[in-house]
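Next up is a structure, given as structure tokens.
Only a single protein chain was left out; the remaining protein chains are all shown in position.
Every chain is named by a letter (A and B) in the order it is written, and numbering of its residues begins at 1.
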Amino acid sequence: MKFTSILATAAIALGLATSAMAQDKTKVGFVYVGPVGDGGWTYEHNKGRLAVEEHFGDKVETVFVESVPEGPDAERVMTQMALEGADLIFTTSFGYMDPTINVAKKFPKVKFEHATGYKQAENVSVYSARFYEGRAVQGTIAGRMTKSNIVGYIGSYPIPEVIRGINSAFIHARKVNPDVQFKIVWAYTWFDPAKEADAAKVLIEQGADVILQHTDSTAPQAAAQAAGNVITFGQASDMSEYAPMPRVSSIIDNWAPYYIARTQAVMDGTWTSVSTWDGIGAGMVGIGEISDAVPAEVKAEALALKDALANGSYHAFTGPLKKQDGSDWLAEGETADDGTLAGMNFYVEGIEGDIPN
Amino acid sequence: MDLSAINPVLLVASLMVAATPLLLAAIGELVVERAGVLNLGVEGMMIVGAISGFAIAVETGSPWLGFIGAAVGGAILSLLFVVLTQVALANQVASGLALTLFGLGLSALMGQSYVGIKPPAMGKLDLPVLSDLPVVGPILFSHDLVLYLGIALTAAVWWMLKHSRAGLILRAVGENHDAAHALGYKVIRIRVMAIMFGGACAGLGGAYISLIRVPQWTEGMTAGVGWIALALVVFASWKPWRALLGAYLFGGVTVVQLNLQAAGVAIPVEYLAMSPYIITILVLVILSADKSSAPASLGRTFHASH
Partner (left out) sequence: MIVLEKRPQPSRAWSMATPLVAVLATMFFGGLLFAALGKNPVEAIGTIFWEPLFGEYAFYYRPQLLVKGAPLVLIAIGLSLGFRAGIWNIGAEGQYIMGAIVGAGVGLAFYPMEAFYIFPLMVIAGAFGGWAWAMVPAFLKVRFGTNEILVSLMMVYVAEQLLASMSLGLLKNPEGFGFPGSRNLQSYASAHNAELIEGSGMHWGVVAALIAVIFAYVLLNRHMTGFHIRLTGEAPRAARFAGVKPARLILFCLGVSGALAGLAGLFEVSGPSGQISIDFNVGYGFTAIIVAFLGRLHPVGILLAGGLMALTYIGGEIAQGSLGLPAAAIQVFQGMLLFFLLALDLLTNYRIRAARKEVA
């Protein structure tokens, strides 16, 4: 007998056993790339897990393993969860993509959900959030609030997700303030609070009075607070401990509604493989309260944009838009397709500097 | 590209802040290595210091008590290293690595309830007139007090090693522990004190990150600074003032590259990030002409066989 079929049989046998023993208890597994105490990416996914527990109470059992390196270790952790009877497994980092596909092949009965990737399968869904919609709101506030007309942006690695955010923020900042400039620094790390603090300080020293960050620690918030007249936005979590100044608003990763809905689908037997890319409308991207440091009319404008993005009447990438090199990208009224957005590797017109590599 | 956007005064001032955790940890390790002990557990002691300091500062509301707690926390952890290498005579390389592993885990357990909390702020030096001077003011007179402590510590260690009897004995122990023993010095006792001093300094360095430079607590937040501190000690060829210089250079590389990026200069970030390590290797090669630079007993186990 081949190994995969042994695994499958074991899983089926176990599936029968557990359903016989614990009737309708659905087991949901979560694989985290960082520690649940990272205060950012993993912290928010774990909040989603806790929301699932709270919502379903006794009907669900959740398990998680934290700080799982991408690669063979991730594959083993997923297999372990599947063997121990998980019905649904969320794998919450881009680097888990190939491991998820591999394990999913061995356990056709178990449902998998991979965050931020692009490989789908019969029993593997992919999901991600349209954080760039939140960036549009931030860009608007940034463009209105800046006095120096210099907005600093801390990027992690030059990948589509981050570039998309930069473009979205820039487009909307320029829309309300044609003189605005972006200064972009790449930290080349997902997580290094000290370096993020340095990056924020450098940007502030070079004249930026708005700091946008695509890294998860509160270090830039603290740097802005120390500097005084600089505003920031919470990233991943609300970071409300820095409100009302410097943190004037935030983008919140809110995975809870999605996790609850998908768990429900497994319980109901209605789960199918889907590709979900939700934004503000579906509640996956939350806009943290806009603080009083923002003038009322700017706040109103930002909220109007948020509503337009939420109800679908406006797309954050709507033409006319040109690429950085001056070539046409989107015609008047045309909106960007998801494929281009997913693989975005260019700046829009007006941003200075080159994307590294 | 707009290099004029870089303000050299502010650059130097923030470079000094970036360098301080490195300097604190490196000065401690320098003393340890001068005593002939190689403790690779700096990262572990730093992170335990970072959370000890953070927790105590949050609970008491006093950053100063936090820093004291960090020094104590780092020193206590270093006692484990003492037990392993000085009492049980275990290999120093392996013990140091084990200490880092243990420290990273321990700090995460200690810090579970401190995620997402803002620590009490540390005051900055604010001297009338002096702090407001152009150029000199921001660079010399308007930092937090711990930064000055780092420099003071460098001076103190330099003086101790160079001019005091204690320093002489410490160096003798590091150069040739058998001879030092024969002269009647308590090799083990001196080394234990050096290791604990190193632990306390590493703890201070960690707390500088969690209480001043960032400030927040997150797991693994020292992100490799302890390893760089190890490199720095070598770079400094075990001399305190060179460690200060090196800390500014190492810390400076990050700050300068971020500055260049922000000014729109296209630089290969990864290659610049390698440079401190390559420079350290070059320094090692240059130093090799001077055979006396490294403590001769570095990393060797001492056992008095009477």
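The rule we apply is simple: a contact is a pair of C-beta atoms (placed from the backbone, for glycine too) under 8 Å apart; a residue touches a chain by one contact, two chains touch by 3 or more.
Quick caveat: nothing in here was measured; it's all calculated off a predicted structure.
K.L.:
Could you list, sorted by label, every displayed chain in contact with the chain left out?
P.N.:
The undisplayed chain, in the complete complex, is in contact with A, B.
K.L.:
Using the definition of touch stated at the top, determine which of A:K25, A:H55 or A:R76 touches the missing chain.
P.N.:
Of the listed residues, the one touching the omitted chain is A:R76.
K.L.:
Can you tell me which of B:V12, B:L106 or B:V265 touches the chain that was removed from the display?
P.N.:
Touching the chain that is not displayed is residue B:L106.
K.L.:
Looking beyond the chains shown, say which of B:V31, B:L80 or B:V255 touches the absent one.
P.N.:
B:L80
K.L.:
Among A:Y43, A:F64, A:F182 or A:Y242, which residue is in touch with the absent chain?
P.N.:
Here the residue in touch with the unshown chain is A:F64.
K.L.:
Considering the entire assembly, which residues of chain A contact the chain that has been omitted?
P.N.:
Touching the missing chain: residues 2-4, 6-7, 10, 29, 35-36, 63-73, 75-77, 79-81, 83-84, 94-95, 98, 102, 118, 157-160, 163, 188, 342-345, 356-357.
K.L.:
Tell me which stretches of chain B touch the chain missing from the display.
P.N.:
38, 40, 80, 83-84, 87-91, 93-95, 97-99, 101-109, 112, 219, 227, 230-231, 234, 268, 270-271, 273-274, 277-278, 280-281, 284-285, 287-289, 291, 294, 298-299, 303, 305
Throughout what follows, only the chains that are shown with their structure count from here on.
K.L.:
Roughly how many whole angstrom separate the Cα centroids of chain A and chain B?
P.N.:
Between these chains, centre-to-centre, one finds 35 Å.
K.L.:
State the interface residues of chain A toward chain B in the complex, per the touch definition above.
P.N.:
Those residues of chain A that touch chain B are 34-35, 37-40, 43, 152, 183-189, 191-199, 201-203, 205-208, 217-219, 222, 237, 241-242, 352-354, 356.
K.L.:
Give the list of chain B residues in touch with chain A in this complex.
P.N.:
5-7, 10-11, 14, 17-18, 21, 108, 111-112, 115-118, 209, 213-216, 218-223, 225, 254-255, 258-259, 261-264, 266, 268-270, 273
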